[in-house]
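I have a structure here, written as structure tokens, and I will follow up with some questions on it.
A single protein chain has been omitted; all remaining protein chains appear in their positions.
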Amino acid sequence: MTSPSASVARVEASTAPLLRLRGLTKTYRQRHLWREDRPIHALENINLEIPAASAFALVGESGSGKSTLAMCIAQLEALDAGEVWFKQKQLTGLSSDELRHQRAKIQLIFQSSALALNPRFTTIEAVTEPLEIQGSAERSQQREIALECMRLTGLTPELAQQRILTLSGGQRQRLAIARALTLSPELLMFDESFSGLDLIVQAQVLRLLASLQKSRSLTYLLITHDLSLVIGFASHLAVMQSGRIVESGAVSEVLAHPQHAHTQALIAAMPKWPTLQAAESGA
Amino acid sequence: MLQVRNLSVSFGSTDVLSEISFDLKRGEIVGLLGESGSGKSTLALALLRVLPSDARVSGSITFDGRDLFTLSERQMRRLRGAAISIIFQEPGLALNPVLRVGTQITEVLRAHNSWSRRRLRDEAAALLAQVELPDVNRIFNSYPHELSGGEAQRVLIAQALVCSPALVIADEPTASLDSTIQAEILALLVKLRREKNLSLLFITHNPALLVNFADWVIVMCRGQIVEQGAVPAIFRRPVHEFTQALVSSMNARAMGGSVGI
Partner (left out) sequence: MTFFLKRLGHAAFLLAGVSVLSFLLLQLAPGDFFDEMRLNPQISPQTISHLRSQFGMDQSLPVRYWRWLRSAAHGDFGYSFAYNAPVSPLLRTRALNTVLLAGVSTLVAWIIALAIGVWNATRAGRWPDRLSAGVFSFSLAVPDVLVALLALLIAVRSGLFPVGGLGSSRFEEFSFLQKARDIAWHMVLPVSVLAFGLVPTLTQHVRSAVMGALSAPFVRAARAHGIPPARLLFRHVLPAAANPLISLFGVSLATLLSMSLLVEVIMSWPGLGPFFLEAIMARDVYVVIGVVLLSTSFLVVGTLLADALLLAADPRIRRS
């Protein structure tokens, strides 16, 4: 296990952040016939920096606004205020053509991504679809790229012709990742993508992500409500509550010295798995 | 108190449970550990004999010396909710949306007692207080959709405990909740178990919930028991490869290596 100070130092040594969020604000208004409108502040002045090649965890309970944030970063929802900077380029306010080019670099994988895949598609069709939509490669090359991405995520080529409805939950999640990889993204966002998976499958997928990170120079943004899922995996952590970021920093630092009450509550609420026993069982 | 021998359940040509055998002693907390599709929820329903009518069941379940399969439906009904009760996973689904919450608790009482309406109401309100719900009157008259996830889960616990059962089955009672609420509910269960000296069959997919809580753990995979043993020994030296995989996944979570340079 890398020592805390070493990993922090390495983070600081990297160059400008891959993704910078400045003052993101989004408010929903509920219309009522007889009550006055009560605005819901989904996001309130969010400021965040995600370093390149990091595994950034965004943790928040339901209603904290984390999914809204993911949608806004991916430009799938409009912001009321604020800017999203991706590699020194502003995403907000881009034309749809330019945005399409940027979209390839930022891929969002939902919790129900596995379910959102058309079950009648075959595996290979689902993986080549993004390439077709972006038109970024020749027909002949698309299949090659797709198979390569499948191989990377541990899906054997025999699965290529199988219909998606025959795949297991873990396989579908790998498929969603393979699909995202075809466009050679730089940032992969996972919105509660692991909640429905079995623990063993979760561990396998995280191992896969770890191995892919170096070979494909990826940055991860993992959005979840389950802190225990990400503490062993993430390098950075931000905690969200009621539309605000209440704490952020290197994982080891935040865990060792949580400043905000909500962070402390989340850490206290984690079911503890004694690593002492783990050390013994490893022997 | 509970002895299950060679319990098998199948639907059509699919075997959901195969040759399940285990014991549960009075006052014990037994964890039932398994991932989705392992059959653990089916086992819970089988113990109460509330499986769908097309289920084919074989084996024996002995509770307090009586084989449950020899009991009539009426006798079984007297046990359900009163001697053995269950806390379901999703309170949104387990509660009737058009009945008030208080009514749903008094209904359970009514099924097992012939008390006056006043007494039913008082007992139900007392249980709502015991599950640490503030403002009992408001909750009593609320409908399920007006409650938060944590509140609704407490109501389910109240329903399960209101007739003072000897055995409580908790089927993933915290799976649908946020982690802070989850911790509260678990603490509540620990407290109530101690206070009422219940035996508990705790079903979950997360070993971390059992490691400081359960006395005995049964590990299930694909409808079969692959391993069972005392806690913490079973996690220290898992024998079956499934248990080993589970333990190493948990270890990877806890320690991991920080990814990212």
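Read from first to last, the chains carry the letters A and B; within each, the first residue is number 1.
By definition in this document, a contact is a pair of C-beta atoms (placed from the backbone, for glycine too) under 8 Å apart; a residue touches a chain by one contact, two chains touch by 3 or more.
Owing to the predicted nature of the structure, the values given are computational and were not obtained by experimental measurement.
**Q** Tell me which of B:L68, B:A94 or B:A124 is the one touching the absent chain.
**A** Touches the omitted chain: B:A94.
**Q** With respect to the chain omitted from the figure, which of B:F69, B:W115 or B:Y143 is a touching residue?
**A** Result: among the candidates, B:Y143 touches the missing chain.
**Q** Touching the absent chain: which residues on chain B qualify?
**A** Residues of chain B in contact with the hidden chain: 45, 48, 50, 77-82, 85-86, 88, 90, 93-99, 107-108, 110-112, 143, 145-146, 159-160.
Following the convention adopted for this analysis, only the chains that are shown with their structure count from here on.
**Q** What is the distance, in whole Å, between the centres of chain A and chain B, each centre taken as the mean of its C-alpha atoms?
**A** 33
**Q** Any idea which chain B residues touch chain A in the complex?
**A** It comes out as residues 35-36, 178-180, 182-183, 186, 205-209, 211-212, 232, 235-238, 244-261.
**Q** Looking at the complex, which residues from chain A come into contact with chain B?
**A** Interface residues on chain A, with respect to chain B: 1-2, 7, 10-11, 14, 51, 53-55, 61-62, 169, 198-200, 202-204, 206-207, 209-210, 213, 219-220, 225-229, 231-236, 251-252, 265-266, 268-275, 277-278, 280-282.
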